[in-house]
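Removed: one protein chain of the complex. Kept in place: all other protein chains.
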Amino acid sequence: MSGAPGLAIAREWQRFTPGERLARFVVYLGVVAAIVASIQTVEVIPEFIADAPEQIGDMLRRMWPIAWGFYPEGVQAPLLESLHIATLGTVAAVLMAVPVAFLAARNVTPHAGLNYFAKLILVSARSVNTLIWALFFVAVFGPGALAGTMAIAFHSIGFTGKLLSEALEESNRGTIEALQATGAPWLSVAIKGYWPQVKPAFWAIVLFRWDINVRESAVLGLVGAGGVGMALDTALNLFQWDRVAMILVAILGVVIAAEIVVTGIRRRIL
Amino acid sequence: MTRGGPLSLPRETAAAARLAFPPNWWARAAWLAFAVYFVYAAAQLEFTPARFAAGLEHGAKFVSRLFPPDFHRWALLLKGMVESLQIAVVASALGVALSLPLSLMAARNLMPAWLTWPARLVMIFCRSFHPVIVAILFVKAVGFGALAGILALTVASVGFLGKLMTEAIEEISLKQVEAVRASGAPFMSVVMFAVVPQVFGRFVGFVAYETDANLRNSTMVGIVGAGGIGGTLFAAFQRFDYDFVCAIVLTIIALIMLGEVLTMRIKRIFRV
Partner (left out) sequence: MSSLPAAAVEASRPDAAATAALSVRGLVKEYVPGRQVLAGITLDFAPRGMTAVIGPSGTGKSTLIRCINRLVEPTAGEIVFEGRDLARLGKRELRAARRHIGMVFQEYNLVERLTVMENVLCGRLGYVSPAKAWLRRFPARDVARAFELLDTVGLGAFAQARADSLSGGQRQRVGIARAVMQQPRLLLADEPTSSLDPKTSVEIMALMQALSETHGFPVIVNIHNVELARRFAGRIVGMTGGRVVYDGPPERLDETILKTIYGGEDWLE
């Protein structure tokens, strides 16, 4: 908005250099071009759209009444499995992410090569989606919760490691220097100097990631990596929409419960 | 606790106060409980050393089959990647177009409660399911293909962007709004002159972030048939075509890194 010059203020905008204005213009142009090109070329089948209201109606009719009776026999156990996957995956992710985060933080590890290497690990871990990680680990460990847990863990390294290294980089230089001046060994500096400073950020990051992982763990089963997604996949393949509805309601309940837990813990310890 | 002798009390409290590291029993109990849970959950999921060992063995074989990546079917790869890109771009654009008015409606500092509540509910609803689950429902509604992916990611974008934008609008300085309002400006002019300038930079950052997220997710929705490279990838996995899998994943990583570099540039241009 502020970049759009109009008639009234046709005189130059001095808060941007011509180069900056050109750069902004190029960005706007690029964005518009990308949107127009995508809309024009993306493959959309009109018959499917025309059919959509009927399909949605059909889906809703098949979903109702929700198969409540299915919960004890077919939902509760995989749902708990999903929660375990999310929690254990988060723990494993944190264990792996902490050393990488220390390597990635420029003030902790003053070695550009190591920083770059650590950042590469973090970016690649994030770039591969949880579901794609899950496909990999299903190939390695076979179908089941172990593959799911590893998928959650490996994808989460990127997120937790990045945020953690940023928190480390923001920590106060003076405190660290004071500890180093006493001749404290490296590990003591980490535990008594860095840890207290990043502790609130650390817990916030862990809780945030766990919350996300609870959601992600629900879909892992679609590729065979355990949890409630397996039940969802089966119900979908058999067109048992009433069971699908039951599973969705259960997932929604868990997601809401997780959010309440996270908010509660955050209020307590942060 | 021991309120026995009046003389013993001061000495005891003094001793307690001099402990350099008073133990935090709550924290210790929480750690213990968590350790117990950890062991229990691992047992429930049947995580055994033997399985890890077997996995490592499999893993070595698997990794050896990944390389060298096979780019022979580059046409198929390119088609899938382009479709993923299209899904991400269109979903981001739609997401922004819907989030802007919705976040304005949801801002409690500008709007009455009867308008903020429905807007907030829509956002919470959009956020509550994983994009893949939303994609499954859209695949049922509009059939296999890119449209389902676009709609699913649009829903996710509205949930996420809407929340961030609403928070940004609620943090603006109302003084500037008041001044423009006092000049008798119509509501839309107040928004344009007093609200937009205050949030524009942050919005650019949010949109860049969400576009990145959509790009990542657009490589995944194909697994449930909602278009993009994900379908090709899933098929390759099921055919144990691991060298093609490797080619696809390397391309995805390259594209996402390219996207991150681009959004970083854009953020710098807009001084976010």
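Order of writing sets the chain letters: A and B. Residues in each chain are counted from 1.
Here, a residue touches a chain if its C-beta (ideal position, glycine included) is under 8 Å from a C-beta of that chain, and two chains touch if they have at least 3 such contacts.
Only a predicted model underlies this, so the values are computations on that prediction, with no experimental measurement involved.
Of the listed residues B:75, B:113 or B:188, the one in contact with the hidden chain in the full complex is B:188. In the full complex, chain B touches the hidden chain at residues 173, 175-176, 178-186, 188-190, 192-194, 197-198, 200-201.
Note that only the chains that are shown with their structure count from here on.
The distance from the centre of chain A to the centre of chain B, each centre being the mean of the chain's C-alpha atoms, comes to 5 Å. Those residues of chain A that touch chain B in the complex are listed here as 1-2, 20, 23-24, 27, 34-35, 38-39, 41-45, 48-49, 51-52, 55-56, 59, 80-81, 84-85, 87-88, 91, 123-124, 126-129, 131-132, 135-136, 139-142, 144-146, 149, 215-216, 218-219, 222-223, 226, 232, 236, 248, 251-252, 255-256. Those residues of chain B that touch chain A in the shared complex are 37-38, 41-42, 44-47, 51, 54-55, 58-59, 62, 82-83, 85-87, 89-90, 93, 128-130, 132-133, 136-137, 140-143, 145-147, 150, 192, 196-197, 200, 216-217, 219-220, 223-224, 227, 230, 233-234, 237, 242, 245, 249, 252-253, 256-257, 260, 266, 269-270.
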